[in-house]
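Supplied in structure tokens, the structure appears directly below.
Other chains dropped; remaining ones untouched in position.
Chain IDs A and B follow the sequence of writing; residue 1 opens each chain.
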Amino acid sequence: MEQRAKLTVAELERLLSDEFPQMFNPQGGYCIEEVWFGGCRIRKRFSERSLRPGGTISGTTMMALADSAPYVAILVSIGWVPLAVTINLTINFLRKPPAADLFAEARLVKLGKRLAVADVGIRSEGEDELVAHATSTYSIPPQR
Amino acid sequence: MEQRAKLTVAELERLLSDEFPQMFNPQGGYCIEEVWFGGCRIRKRFSERSLRPGGTISGTTMMALADSAPYVAILVSIGWVPLAVTINLTINFLRKPPAADLFAEARLVKLGKRLAVADVGIRSEGEDELVAHATSTYSIPPQR
């Protein structure tokens, strides 16, 4: 297993904005901050639309982020296979995130030929403690 | 434990559209179809915005639905406690849903004083097999 990122941030942003224009575009608010073999860190810019009563960010916003970050980590690690699909995702909501940017850091704890498993921590900007923690499994399609 | 719904569909829709105007409004596409003590069935109308490449509905759309349906089931069963919060959610994505309305049916498998646990099945309109299955746990705040 070669321990080097297969795609750069710039390549990923171009490919993802073509394939998933709704998330990876200037308004979608996703920004890939850093990538490495087996992981990545993604920023979700704060948007009024993700607010829930009480001034906290919606669970849906965190779930979408928890699902996207491992996807990017897989692409970085094996190259462009857009048909990788989420098999399942478990998320624990730990604290209510304030109205601020969120950061998700994904780490692949398994990267097999058919399956990848990721651990994701989500934090609010400037905070140390996790606001949410997720694990998820992805099916990787057979490659030519 | 009284085995009767505490709120009607009309009451829920009014309360939810005040509290969560982004989901429970004519454009949000959520429609409470039926409620009963311990459960409910919710329709999510198809929207172009939830499409992913390949003509399938996004995982985020299913996760949002899997999180909302138990919330409604709890409100129906214990009355209006909008501060119930999701502690965790596990979702299994089983089949790719086509471009059609989705239905979520939530069933509370536990309804305690402090915790509720739900089982949710999501189907495409007119289909029998599940497209996704979720379980989730909610914390119920102490009530006066």
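Here is the rule we go by: a residue touches a chain if its C-beta (ideal position, glycine included) is under 8 Å from a C-beta of that chain, and two chains touch if they have at least 3 such contacts.
These numbers come from a predicted model, not from an experiment.
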item: Assembly copy number, counted for this structure file with 2 shown; value: 4
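Throughout what follows, only the chains that are shown with their structure count from here on.
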item: Rotation in the CA alignment of chain A with chain B, degrees, nearest 5; value: 180
item: Computed distance of Cα centres, chain B from chain A, in Å; value: 24
item: Chain B partner contacts - residues on chain A that touch it in the complex; value: 19-20, 22, 49, 52-53, 59-60, 63-64, 67, 82, 85-93, 96
